[in-house]
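Structure below; questions to follow.
A protein chain is absent from this complex, but the other protein chains hold their places.
Here is chain A:
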Amino acid sequence: MTIEQTRPDTRRFTGKAMPRKEDARLLKAQGEFGDDTPVANLAYMAFVRSPYAHARIVDIDVSAAEKVDGYLGCLLPDEVAELTDPYAELQGPPGDAEVDRCLAAGGKVRFSGEPVVAVAATSREAARDAAAAVVVDYEPLPHVVDTRKAVEPDAPLVHDQVGCNVAFESTFDWGDIDFALENADHVIEVDELHFHRFSSTPLECTAITAEYDAGTDTFTFTGGFATPQLATLNLAGALRHPTNKLRVLSKDIGGSFGIKLNTHIPATAAALLARKLGRPIRWTETRTESHQMGGHGNERWFRNVKMALQSDGTVLGLSYEALDDVGAYTRYEPLGAVIWTQVANACYQLKHLRVHYRSVYTNKCPTHPNRGYSRTQHLWLVERMMDIAAHKLGFDPVEFRMKNYIQPDQYPYTTVNGCVYDSGNLPESLRKALELIDYEEARQLQRAAAGTGKRIGIGIGSTLDSGTNNFGQARLLNPHLPFGGNSEAALVRLGIDGAVYATTGAVAFGQGHETTISQVVADELGVSYDDVHVQRGSDSGLSAQMGLSGSYASQFAVTGIGAMLNATRKLAAEIKQVAAAVLGVKPEEIELADGKARVVGDAEKALPLSDVAGIVHFSPASLPREVAENVGLVGRAVYSAPFDLPDLERKYGNLTLTYATQIHACVVEIDEETGQTTLLRYAMVDDCGTPINPMVIEGQVHGATAHGISAALFEDMAYDENGQLRAGNFYDYHAATAFDLPSFRYANVVSPSPFTPIGAKGMGEGGGAPLQAISAAIQDAVGDSAAVLDSFNPPERVLRLLRGLNAEKVKVIR
């Protein structure tokens, strides 16, 4: 599969580190985020949240709230049950019996932090005071916070009507892992590994404004909706309101990383209150609320893990059981149960893979897609097992990876489950990463540190960022789901002054869409970078969106840019048609350059684009009738990724269009007295195909790296035995800052994707390479007397590792 590609090397702007157009306003605090937009007669909403992990609601008394100055009204669970339908569930029986609404459903709360009552008041402070005055009587119920206990027969049920705590269960079995395990030279077994909960903690918590226009019976929502059309569908279903009477807008959004895919849930409550009270309602999430309910990444237990490999170091395959903790509700879940299969092979030439996967309810915050959604967990497991196998069997960790990596000449590479890795050069990426950390010198440093009270460890992380989903994979979850493929749309038009206006269906939350769109559109139309004006934010009312529009799954560089290129080419064709008519030549004799439409080979015969615009907009009678009737100087186009539906029986097919790779390497120092891990050197080598803007790419790689390091060492959304979140704000949930990090060492490799419009690949999620690299480095530092089996390694765990933690859980069977 190949497609016609433009050549960025011949372009003025594409591929260059153009300064970001967004930065001027953002750095001057002139952005307009969800809480910034002035709205007349605005009221504010606050939630009364459950302090219990699991409890029956006995009584709700709002009388004290009614006495708070500024109180306007409230929304109770009974009203929500009467006025709304439950959100649609993706899974089939029995998990589809789950009932999920914007306030606690069925008379129960199912996690600490779940909204029970929504209160509105004339000011934010009054709303919070009124919410604090609402008295809810609860009857505590047995709860379950440990995923492993949740699947035991006598576990408390999170959803009684489901009848068990397993929302979804499936076995994925490719190749013949039983044969491999029986016949391999070596088998490594690990009892249990754990990938911990963390989140992306965007700078801007969620903010929503809901307005209801009674005259047109229309709701308008403004805020951080990462997938506006899907949000519209969810809101329409919940509110029993026609989709054509819902509009979803955003302006600037301060980060999402996936977790703002579920904004429709609090938006439902805001909408109900807006209609009930006849005033616009705004809800601005606090940081603590964001930690309680803003969406955690998937916590996953891997049990009974087995790896088969040969004496020469060839890894044959892997099997394991996964218990994925989705929290109290399946919001976007259990899609994670199939999303991980996009990267089934990880970076390696695995031939056999079997995973028994269960999505499990617990009395904890529901999980949301979170940077590297569901793939990060599997990728960490595979890389951890590669590292453990190398240590246990005495292979050099570098050579072991080099041998098992998918090799450059094997691309396009078909994985065990039919996914097609498009391109890459993993060995070269690893070589560069090792150069950046000065690997040989680091080994000397390690030897020299022996006996000093400090340990030096060197770690490698090998990961993938799969981008542009084939939504057909949802059918692996439920064959009745009406999804397949993926598409995005774009609008490009020539304004009355000849300026170019571009609107994407994608939603920017910091990635620099205005910049990269300007680069490719300017090149395509032959105008300057500054002549392209990209609409900020998104608007579901414009025709620039498709059903799957939005920003998620590392796809903008392919779908968003692909749609923009197609739309721009349509506009270019119209411009050429007009210029040809005016200049008396054929359209194919016109080229666009230097802001003009000019005759090829005769630069004197040219028409500035402002003239083209002027003629079409103000003097169409000057044009031949057939041109005037057909040219609107608007290009609207879609980009549809070339996917087929997967084979549901075999769970086989191509699920993702592009695979960016990230190879990270690091050197850590561990203090034997304190368990403190200090990063001495950190390197990342990114390969996301043909770069559109190298500076934007490097910035996203830095961001993903900082997040991954922070997750590995500092960030843990842990719960205590009572189901109480331990990290309610940034005091206890430390997101790394520059003070915690070394100066990053960055390089890239360019392996153009043969499948995408300009050879670029989606990137930015990062795949969790730092979690892998740091786990491996700590393992390297502590040696074989312990095993790093958790993705989170704070000092207290490192101290236990230094004393032999988990050694017995790793077995070399033969």
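The rule is short, and it goes like this: a contact is a pair of C-beta atoms (placed from the backbone, for glycine too) under 8 Å apart; a residue touches a chain by one contact, two chains touch by 3 or more; residues count from 1.
Here is the rule we use: contacts and distances are computed from a predicted model.
Taking the options "NADH-quinone oxidoreductase subunit L", "SRPBCC domain-containing protein", "1,2-phenylacetyl-CoA epoxidase subunit B" or "Alpha-D-ribose 1-methylphosphonate 5-phosphate C-P lyase" in turn, only "SRPBCC domain-containing protein" matches the UniProt protein name of the chain that is not displayed. Looking at A:52, A:257, A:283 or A:509, the residue that reaches the missing chain in the full complex is A:52.
Contact with the undisplayed chain is limited, among A:136, A:239, A:553 or A:789, to A:136. Contact with the undisplayed chain is limited, among A:26, A:42 or A:64, to A:64. The chain not shown here touches chain A at positions 48-53, 64, 112-113, 128, 131-138, 288, 291-292, 720, 722, 724-729, 731-732.
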